[in-house]
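A single protein chain has been omitted from the complex, and every remaining protein chain is retained in its original position.
The chains carry the letters A and B, assigned in the order they are written, with residues numbered from 1 in each.
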Amino acid sequence: MTDAATVRDVAALARLTISDQDIENVTVEFNQTLELFDALGTADTTDVSPMINPLDTAQRLRPDNIETLVDREGLMQNAPASEEDYFLVPRVLD
Amino acid sequence: MTWEKVMGLEVHLQLSTHSKIFSSSATAFGADPNTQTNPLDMALPGTLPVLNHAAVSQAIVFGLGVGAEIGKVSRFDRKNYFYPDLPKGYQISQFFEPIVKEGVFEVPLEDGSIFPVRILRAHLEEDAGKSVHDAIPGHTGIDLNRAGTPLLEVVTEPDFRTAEQVVAYLKALHALVTYLGISDGNMSEGSMRCDVNLSLRLEGETDYGTRTELKNINSFRFIERAIHVEAERQQDLLESGHSVIQETRLFDPDNDETRSMRSKEVANDYRYFPDPDLLPIVIDDETIELIRDALPELPAVKRGRYTTELGLSQYDANLLTQDRATAEFFEACCTASGNPKSAANWILGDLSAALNKEGLAIGDCNVTPEGLGALITRIDDGTLSSKMAKTVFEGLWAGQPDVDRIIEDKGLKQVSDSGALEAIVDELIANNPAQVDQYRAADEGKQKKLIGFFVGQAMKASKGQANPQMLNQLLKQKLG
Partner (left out) sequence: MPGQFETISSLARQLAKGSVSSRELVEDAIARTETFNPVLNAVISLNKESALAAADLADQARVDGSTSPLLGIPILHKDIFCTRGVKTSCASKMLADFIPPYNATVVDKLQEAGMVSLGKCNMDEFAMGSSNETSFFGAVKNPWDVHRVPGGSSGGSAAAVAAGLAPMATGTDTGGSIRQPAALCGITGLKPTYGRVSRYGMIAFASSMDQAGPMARTAEDCALVLNAMAGHDPLDSTCSDLAVPDYSAVLDQSIKGLRVGLPKEFFSSHLNDAVAKTVTAAIKELEAAGAKIVDVSLPSTDLGVSTYYVIAPAEASANLSRYDGVRYGYRCDSPSDLQDLYLRSRTEGFGEEVKRRILIGAFTLSAASYDQYFMKAQQVRRLIAEEYQAVLKDVDVIAGPSAPNTAFVLNDDSKSVTDMYMEDVFTIGANLAGLPAISVPAGFVDGLPVGMQLIGTRFGEAQLLNIAHQFQRRTDWHSLTPNLEGLTR
């Protein structure tokens, strides 16, 4: 059983907030989902290597060439806050 | 109580590729904000990483350079955390399977000895962007030009006990990567960044103490100071019965202290997992051998050759191999002069002093290895006295390329013509009969003193250009 405090910690890692009103329900659902995962424990995976990607080939490499696909204006056109060609966030103190 | 420092290093090297590790954006330093970017660098939706061939080759070159094992199959993983200069919310790094595995890197120390440093691993990863705090009032600006620049993070075992060892390692590492041409190693531009993990223990202890991580120390000068200051802080804590907290600290050179970078947020859990967008990097033996064959001669090999074949001291060999440009200058100068010892003395003496004075790099001054070689040749064949040679060197430094021309222009030629010298000596003897008699009457010991008068007069008569050895010989013969 995962408790509400743990669920809140995980939410904080993922930068999500769970309201006091929702936390109980979210925790119940969270545990229901984990119960579904318990079935994994029944599989014998001794010496089975994890499968990360179904393609069993090696990484293809790109030549070291410079190419600009989209200019800065295009890349920044969706920025919710920008000034002097920087994206803006609230001031971050070191 | 005597405390011993135990240190391990993590050095981030910016690789010298043209384009970024996973996108085709340029990596050059100092461009306008957000101009060296592509959709991937902005983490726009649907964009995917494609690995740069050059980043992989350079990592292999490094691994071979430090004598490490190359990972035949390595992988990329995602390191998850939120920061505005990390556009994807995760950094692509190699956590589980690095491309470079264990090796031992030989570091030359000041005293001429060799200090072996165990390399634990070196892995490829992408750099973050830059947060700018002073451009826009009340805000932090984000510039993603640097985001995705290829880095090689080199991690050592905790093998360092003194700050001098640390500095020597960093200098040797700098020499190695510039030799190999895989990084410019420029600390002020952030191409080489160093984190020091430091703990203290009582001398004789075998367990490690709690360590702190000193972040991003960006000059050789600050490293020794930062280590000193942090070790003192830890010692004060331990001696007053407190304990050291494992944390990241930042060295503040202005206040000469380290301070905690601990933020108030929840302890981070990076949730590393293999990046499903990237397949395994598979490196076969043939590729490794091809790269090995193309490697330049490494500093350690050069050092060995300089001492055994060229007869240099270990000290000089260490200094000459500290960077590739100096070693190459030295070798070209040897070829031109045929005299390695003189070449070493001139480079580490007059040339090095002049460079230091002007703050220049060896490649940026007027003196060429061929010019210096010609100068040495003219000393060796008796044309120049060592005093004259210094004047010729000044000519080379000022930008005159031809040594013989300088000698001629400045009228510096040593008079080694026996006829001309004989005429001077004969005249001297004829004009100074009293001194000649005094000399002839003296015993051998006194003669040595008295001959100085004739040498001085002859030099004066030749305007300082008489070859001193020949002059001496001639005087002894004529007076004797």
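One rule holds for everything that comes next: contacts are C-beta pairs under 8 Å (C-beta built on N, C-alpha and C of every residue); 3 or more make two chains touch, one makes a residue touch a chain.
As the structure is a prediction and not an experimental result, all values here were calculated from the model.
Student: What are the shown chains that the omitted chain is in contact with?
Tutor: A, B
Student: Using the document's definition of touch, tell me which of B:Ala55, B:Val177 or B:Leu278 contacts the absent chain.
Tutor: Result: among the candidates, B:Leu278 touches the missing chain.
Student: Mind pulling the chain B residues that touch the left-out chain?
Tutor: Spelled out for chain B, the touching residues are 39, 42-51, 78, 80, 82, 84, 87-90, 140, 142, 265, 269, 271-273, 275-279.
Student: So which bits of chain A touch the chain we can't see?
Tutor: Residues 2, 7, 10-11, 13-17, 26, 29-30, 32-43, 45, 48-55, 57, 59-60, 62, 69-70, 74-81, 87, 89-92 of chain A touch the chain absent from view.
Following the convention adopted for this analysis, only the chains that are shown with their structure count from here on.
Student: Which positions of chain A touch chain B when the two form their complex?
Tutor: For this pair, the touching residues of chain A are 9, 12-13, 15, 50, 52-53, 55, 57-70, 72, 75-76, 81, 83-92, 94.
Student: Note which residues of chain B are touching chain A in the complex, please.
Tutor: 17-19, 24-26, 32-35, 37-39, 42, 44, 50-56, 75, 80, 82, 84, 131-133, 135-136, 138-144, 250, 261, 265-266, 268-269, 271, 274, 276, 278-282
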